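Just dropping this structure here.
Let's turn to subunit A:
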Amino acid sequence: MKIEELREHLCERHPDLCPLFSLEFGDGILVVDAEKLHDAASDLCDLGFDLLGWCTAVDRGTFFEMVYRLRSRTMQVGMFLKCQVPRESPSIASLTDLWPAANWHEREVYDLFGITFEGHPDLRRMFLPDDWPGHPLRKDYADDRMIRRPDYF
Partner candidate 1 sequence: MLEIENRETITCEDGRQAEELVLNVGPSHPSTHGVCRVIAHLDGEVVTKAEPVIGYLHRGIEKMAENRTYLQVIPLTDRLDYVGSMYANWAYCRALERLAGMLVPERGEYLRVITCELQRIASHMMSLGSTGADTGAFTLFVYAFDVRERVVELFERLCGSRLTYNFVRPGGVSRDMPDDGWTDDVRAFVKGLPKQLAEMDSLFFANVIAKGRLKGVGVLDPEKAVALGATGPVARGSGVDWDLRRDDAYSLYPRFEFDVPLGSNGDAYDRARVRLFECYESARILEQALDQIPDGAVVDETLPRLITPRVGEAYDHIESARGSLGVFLVSDGGPKPYRMKVRSPAFCNLSLLSELAPGHTLSDLIVILGSLDPVFGEVDR
Partner candidate 2 sequence: MRAFGLGLLVGLAAALVIAVAALLGVWWERKVAGRIQKRFGPQTTGPFGLLQTLADTLKLILKEDITPRAAQEGVFRMAPLLVFAPVAMSLAVVPFVAGWAPFDTAVGMLFFLAVPSVSVLGILMGSWASGNTYATIGGIRGAAQMVSYEVPRSLSVLSVVLLAGSIRPTAVLAAWRPWWLLLTAVGFVVYFVASIAEVNRGPFDLPEAESELVAGYFADYSGIRWSVFMMAEYGGMLAASLFGAAVFLGAARWLPGVLGLVSLAVVACALVTVMIWVKWTLPRMRPDQLMSLAWKVLTPMALVQLLLVGAVIPWLR
């Protein structure tokens, strides 16, 4: 299915999500508010997006941007679901009840970014020890052992 067909399909099933859908760099992207994330996600799940490929966060300075990659086997198409999470108290609904695959991905985001997921069954750090100070993938993370490589270009 092409992205344009997906847009039409989405618009007829869920008209409220239609204006939030955009096409960039060959992929469909749906940007929602943080409060509406779970509802939008369950709408997409009903629409046929049964696979959660991955989820991650991007530190945009003033906020974190959560990115979810969804895929539908029946419609043979993939798309992004994004939302913004404020930096001061980063917390968002967990999607593990819709896609159990989200479990480990959300733990990884919690570990590396510090975003907590409400409703996650087992929110613990994934890679780093439990008592590690800070969250490394944030842009303002500093550590004594970090080395800045000189730019040779």
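Operating definition for what follows: a residue touches a chain if its C-beta (ideal position, glycine included) is under 8 Å from a C-beta of that chain, and two chains touch if they have at least 3 such contacts; residues count from 1.
Inclusion criterion for the candidates: all candidates are chains of the complex that A comes from, given by their letters.
A quick note: this is a predicted structure, and the numbers were derived from the prediction, not measured.
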(Q) Which option touches subunit A in the complex, given 1 or 2? Just the number is fine. (A) 1
Q: Could you pull out which subunit A residues touch candidate 1 in their complex?
A: 24-27, 50-54, 56, 58-59, 67, 69, 73, 76, 78, 80, 99-101, 103-104, 108, 112, 125-130, 136-137, 148-149, 153
